[in-house]
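Removed: one protein chain of the complex. Kept in place: all other protein chains.
A, B and C are the chain letters, set down in written order, and residue numbers restart from 1 in every chain.
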Amino acid sequence: MKRVLIATGGGDCPGLNAVIRAVVKRAAQEEDWEIIGSIQSFDGILREPTEIMVLDEHSVRGIHVDGGTIIGTTNKGGPFAWPVKNADGTWGAVDRSDEMIRKLQYMGVDAVISIGGDGSQKISQKLFEKGLNIIGVPKTIDNDLSATDFTFGFQTAVQIATEAIDKLVTTAASHNRVLVLEVMGRNAGWIALHAAIAGGAEVCLIPEIPYDIEKVAKKLKSRYNKGKGNAIVVVAEGAAPKGGTLLSEKSDEVGYENLRLGGIAHQLVHDLKSIGFEADMRETVLGHLQRGGSPMAYDRILATQFGVKAFEMVLEGKYGEMVAYRHPHIISVPFHEAIDNPNFVDPEGDMVKTAKGVGIDFGE
Amino acid sequence: MKRVLIATGGGDCPGLNAVIRAVVKRAAQEEDWEIIGSIQSFDGILREPTEIMVLDEHSVRGIHVDGGTIIGTTNKGGPFAWPVKNADGTWGAVDRSDEMIRKLQYMGVDAVISIGGDGSQKISQKLFEKGLNIIGVPKTIDNDLSATDFTFGFQTAVQIATEAIDKLVTTAASHNRVLVLEVMGRNAGWIALHAAIAGGAEVCLIPEIPYDIEKVAKKLKSRYNKGKGNAIVVVAEGAAPKGGTLLSEKSDEVGYENLRLGGIAHQLVHDLKSIGFEADMRETVLGHLQRGGSPMAYDRILATQFGVKAFEMVLEGKYGEMVAYRHPHIISVPFHEAIDNPNFVDPEGDMVKTAKGVGIDFGE
Amino acid sequence: MKRVLIATGGGDCPGLNAVIRAVVKRAAQEEDWEIIGSIQSFDGILREPTEIMVLDEHSVRGIHVDGGTIIGTTNKGGPFAWPVKNADGTWGAVDRSDEMIRKLQYMGVDAVISIGGDGSQKISQKLFEKGLNIIGVPKTIDNDLSATDFTFGFQTAVQIATEAIDKLVTTAASHNRVLVLEVMGRNAGWIALHAAIAGGAEVCLIPEIPYDIEKVAKKLKSRYNKGKGNAIVVVAEGAAPKGGTLLSEKSDEVGYENLRLGGIAHQLVHDLKSIGFEADMRETVLGHLQRGGSPMAYDRILATQFGVKAFEMVLEGKYGEMVAYRHPHIISVPFHEAIDNPNFVDPEGDMVKTAKGVGIDFGE
Partner (left out) sequence: MKRVLIATGGGDCPGLNAVIRAVVKRAAQEEDWEIIGSIQSFDGILREPTEIMVLDEHSVRGIHVDGGTIIGTTNKGGPFAWPVKNADGTWGAVDRSDEMIRKLQYMGVDAVISIGGDGSQKISQKLFEKGLNIIGVPKTIDNDLSATDFTFGFQTAVQIATEAIDKLVTTAASHNRVLVLEVMGRNAGWIALHAAIAGGAEVCLIPEIPYDIEKVAKKLKSRYNKGKGNAIVVVAEGAAPKGGTLLSEKSDEVGYENLRLGGIAHQLVHDLKSIGFEADMRETVLGHLQRGGSPMAYDRILATQFGVKAFEMVLEGKYGEMVAYRHPHIISVPFHEAIDNPNFVDPEGDMVKTAKGVGIDFGE
């Protein structure tokens, strides 16, 4: 009997369960493989008592339809920075990675499949360097990883944001209002850009293109002059004005979860008012609604492809690598190639050209 | 040729277009009736140049599927309190109701159908007392009117809030979090109550049942002790702690649109933390997403029933009355019976009993 | 310890799981009650080995969101007509009701909650007359029961049918086609009538109003003459031409499941062609898609109300009665009042008037 442990780390993302199910169903086709899950990323291994879950065909039945992850997740700590309370009440961190690797050996774990974002992949690389048989599955709802054409969860987030715009358009038109929708995207504006095109927004503000508040006001005013006061402004949470500090630069330690949701939408409305733009403006912040819910077919399929491939990489002993999608193939790339190779919106790229082609303004 | 003018007032609400379409299609079955719409409630009549829209079968084709209102709406002013800028730059209001009635006569309008909320119905009653042939169609997304069993838009808002809970449940479970969802309901907690039952929330806070923050914390903690840290708290924007001031009491002049969205959710999380509740908590505010989008079949049907009945009341000369639904009949009631007769959640009623029956806590 | 057994019978219907969950959660608030479910209606009790499922808070968590029934269902047989294979290979039936009651006593079952349609309620009445402590919960997706204002599942079916029309409208318009949509409704046309209004259909054919094929063609042709060839025809599966035999009269034994799906839509298109109507016509049959999927908020709430009430009726010993909804109260009515008291569409009622008011033709 060989044993594979799965862990899901970082913010939850539609498709995680489909990856888990695919690993389990693929493993069931081989003899003598058992899949277990560590509860809340690697924390389950390090907790006392150990928190793991047996993942068999029964326990994964139908879970590809559900959002979230049945084995839980966390975006704090990890084996290299396990939080401990100091004597003075402050919090510190200790490295428990060696202990974790010993625990995995003790548990008879032959290989680990780690599904997670940039932070998780870095941890995986370090664990691999310490000798752990580990394989990575990328998870970033923002689609901000250049090693893979697409990541699961992204299309679901775009669809949810687009449906939100569809809802806001009618209320904006009825009240002749400017509605500002804040979506995810701390460093990369892909969700905002895609949703702005799909929803037919008038303005789209993303981290990759610093905006000029006067230009934004000018675009919105030009509509008033044409008799159409209503407009939809889609803004990525990491967008910033020209000369302003990107949220992502404020602190490298700050993850999505610690950002003040609604901050940029609120600031934008405030700034527009302060330069004399008088339209009736309202903010909507999608927040956690973008992460939840049943994944779109697209994301279920991509996640299933990733899960099947991940287990096959275990069979082949392709450790130290991460699953990736290069249309139309599922491939694997070494961790070190995948990490620190972000995928930002190219201001000169085809997608921004398309957006400008249908009149979307980036406040440049 | 006889002419009927339609106006839609107050916040937009799924189903408004279905009412308009039904009036137009019913009128098309009679000879020599023309329907026109005043742009942005009665403002269109009073503006110079007059802003009206001809509503024929062509212009209403397919609009029952769309949210919002094709003739626009506003929740400011009205003929009895038309906003004017004073010499000192402050804003005042003048009564232009007589002028409006004269304008309607001049335009050859034989009857008016006014679709709107409590404020609109009060205006209608006053216009009726001044001799205008006017009929009311109730519009309150909050379902807070006792004269009618249900109002259109409510089921759509409940469905949207329920789907939001469905999305939040998986993310709450994956991260072991308490998620607070703020929904509409300044005076009446119907949307929160229905969504809490439909979504399977753990806690529901509504204006009709002032909450004790310690009791809310106790309920949430009891789940931690059972090993389930995650929970969904649904809170109506008008909910208030015991002894606190209801938002609705703070100012009678304050409409939805002027309330600070997210206020109560934010306060609740803050208050829970301040009494030592340490769970990972996040807020989500639905806001304008509840108003927009395609109305559910239920609301399209009710709105269509209201529209057909409203035109038939014109044919019968039943002025000074408002359409209402008393299962399974569409009836009419005099304005004075309908106004100031709100429909609040009964803390001892069957719906609250159902909620408590499935373990929902009201923080009492 | 007291024990309540739940059974779900007949065709599956969105909301069944919400009833089960509500019974379990309500029972958990009392001391010493255990809920068990019989697999596939009463069959689970009579099978060897007995097939039951323990229903505790863990096993019902989150099931209100899912369609179907976690304890399975069947629409064949039952304790009074258990199918047996005769020596000659034909099928007969035996009465195993006394045996079932003895088995329930042996299992220590104190009360039974039977969730099911007309057939199930008749079985419940007979079991009650034999001394069983039994309570009924009505289930009919067709809403064809006069004892209750509404039944769960109906609004979900209407919504699914309406969304189908929304999809068909654009394709009908693009191709200038007549699209015929067949929906459920063997005896009662409620789903067809509601969906036709909500979707904005041109023609609606229901069992309660026999149609004249010439009149249907005339209506469709009148649109061609006005330049709009496209049209949506919604037809209930039990609709029949004037003078024709209603499906429901063909055999009392025939349930939904045995009807030939698509029969009436196909016949209608054939008959229209045979009288010389030359438009491009296509059929769509919703079939099983109407039963499945997550119940709408409306149905989840009604089902939850029914479940809580059913358990409270057990506490009160109100056996021989069925839960019902009389707006805005949840009440109970004796089986004998509920059975054989169908709720048909009234051709002179308010809902048909509304439909005709927006120009829907019934082929009269």
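Everything that follows uses one rule, which is that a contact is a pair of C-beta atoms (placed from the backbone, for glycine too) under 8 Å apart; a residue touches a chain by one contact, two chains touch by 3 or more.
Note that the coordinates shown come from a computational prediction; the quantities given were computed from them, not determined experimentally.
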Notebook entry, point to check: Quick one: which shown chains sit in contact with the chain that's not drawn?
Noted result: A, C
Next item on the list: Determine which one of C:His175, C:Lys218, C:His270 or C:His329 touches the chain that has been left out.
Entry: C:His175
Notebook entry, point to check: Touching the left-out chain: which of A:Ser41, A:Asn75 or A:Thr304?
Noted result: A:Thr304
Item checked: Contact footprint on chain A, counting only the chain that is left out -> 21-22, 25-26, 28-29, 62, 64-65, 149, 155, 158-159, 161-162, 166, 169, 194-195, 197-200, 294, 296-298, 300-301, 304-305, 307-309, 311-312, 327-330, 349-351, 353-354, 357-359
Next item on the list: Pick out the residues on chain C that sit against the missing chain.
Entry: 8, 11-12, 16, 40, 66-69, 72-74, 160, 163-164, 166-171, 173-176, 179, 261-262, 282-285, 287-289, 291-293
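Following the convention adopted for this analysis, only the chains that are shown with their structure count from here on.
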Note to self: Taking contact as defined at the start, I'd like the list of chains shared as neighbours by chain B and chain C.
What the structure shows: none
Checklist line | From chain B, the most remote chain by mean C-alpha position | finding: A
Notebook entry, point to check: What whole-Å value do you get for the distance between chain B and chain C if each is reduced to the mean of its CA atoms?
Noted result: 32
Next item on the list: For chain A and chain B, let me know how many angstrom lie between their CA-based centres, rounded off.
Entry: 35
Next item on the list: State, to the nearest whole Å, the distance from the C-alpha centre of chain A to the C-alpha centre of chain C.
Entry: 42
Next item on the list: Would you mind listing the residues of chain B that make contact with two or more other chains?
Entry: 166, 169
